[in-house]
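Just one protein chain is left out here, and the rest sit where they should.
Just so it is clear, A, B and C label the chains in written order, and each chain counts residues from 1 on its own.
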Amino acid sequence: MRVRIRLFAGWRDRLGEEEVLLEGLPPDATVESARARLEERCPALRGLPAAVAVNLVQVPPDRPLREGDEVAFLPPVSGG
Amino acid sequence: MRVRIRLFAGWRDRLGEEEVLLEGLPPDATVESARARLEERCPALRGLPAAVAVNLVQVPPDRPLREGDEVAFLPPVSGG
Amino acid sequence: MSASFALAADPIDPVALVEGVRTDEDGALATFLGTARVVSRGRRVVRLEYEAYEPMVRAEMDRILAETRERFHVGAIRVVHRLGVVPIGEASVGIVVAAPHRADALGACRHVIDRIKERVPIWKKEVFEDGSEWVGEGA
Partner (left out) sequence: MSASFALAADPIDPVALVEGVRTDEDGALATFLGTARVVSRGRRVVRLEYEAYEPMVRAEMDRILAETRERFHVGAIRVVHRLGVVPIGEASVGIVVAAPHRADALGACRHVIDRIKERVPIWKKEVFEDGSEWVGEGA
């Protein structure tokens, strides 16, 4: 399974990319397992707070992923 | 004793004047007795709600008057 | 940290109203305009007319502005109120508050307009097509 990861602010700075394709995820992958895969690639992300949105809607960490999902890690917002 | 009366909005319209000198008030005259004198002159004022200010400060109706006071009858305000 | 109040016979220019109120210490600027509505209590309004007990208005506004500064952490405040005829659509009152933070700017703006409506000796006459009425008199 393949999902598209979107990264913002401090997450993007640390990873050095604003978009990442995660491929070869197992069929039972969740938001949490996608995060674990990202942290393997970039240990500096460990422990950073972030909400997660799948296809523009906030979801809990145990939300299962589906092929083609857009998964966004959202650091604490600071607009306004 | 003589005091100056200031009138606004509906009070002024009814009396036809924005300023009235009340003369010959007794030495123990109060805000209330000034109002009574005005109502004799213009019975249409009877029963109209108004706060009263003496020399720019709101006062209760039993407030004694002094020579030269400026007494304003303030209908319910509607600024803004 | 200035606070200014003016009574104005001419239309309130919203650009001039805001000009110079904010400083670089302020993260928030709240503006309120009270405007003449075409409908009031179900009747069609042609224009408004305001009158004021001017020296007492100034005394009350001084108290309101001082009280606002005590309650809210604000920078400059500017308030303008019209007198005389105000056509439909024009502003009768304009309030601008600058503050470091948004809650103070918006809260102070609300406080000032609420206190004006409650206790500043200004009176509004609504002129209808078939008559007129001093608001709040219940006539």
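Convention: contacts are C-beta pairs under 8 Å (C-beta built on N, C-alpha and C of every residue); 3 or more make two chains touch, one makes a residue touch a chain.
Being a predicted model, the structure only gives us computed values, none of them experimental.
Across the whole complex, the hidden chain's contacts among the shown chains comprise A, C.
Where subunit A meets the chain that is not shown, the touching residues are 6, 8-10, 13, 48-49, 53, 56-57, 72, 74-80. Although one chain is hidden here, its contacts on subunit C can still be listed: residues 14-15, 18, 22, 24-39, 88-89, 91, 100, 102, 105-106, 109-110, 113.
As a convention for this text, only the chains that are shown with their structure count from here on.
Here the CA centre of subunit A is 74 Å from the CA centre of subunit B.
If each chain is reduced to the centroid of its CA atoms, subunit B and subunit C end up 27 Å from each other.
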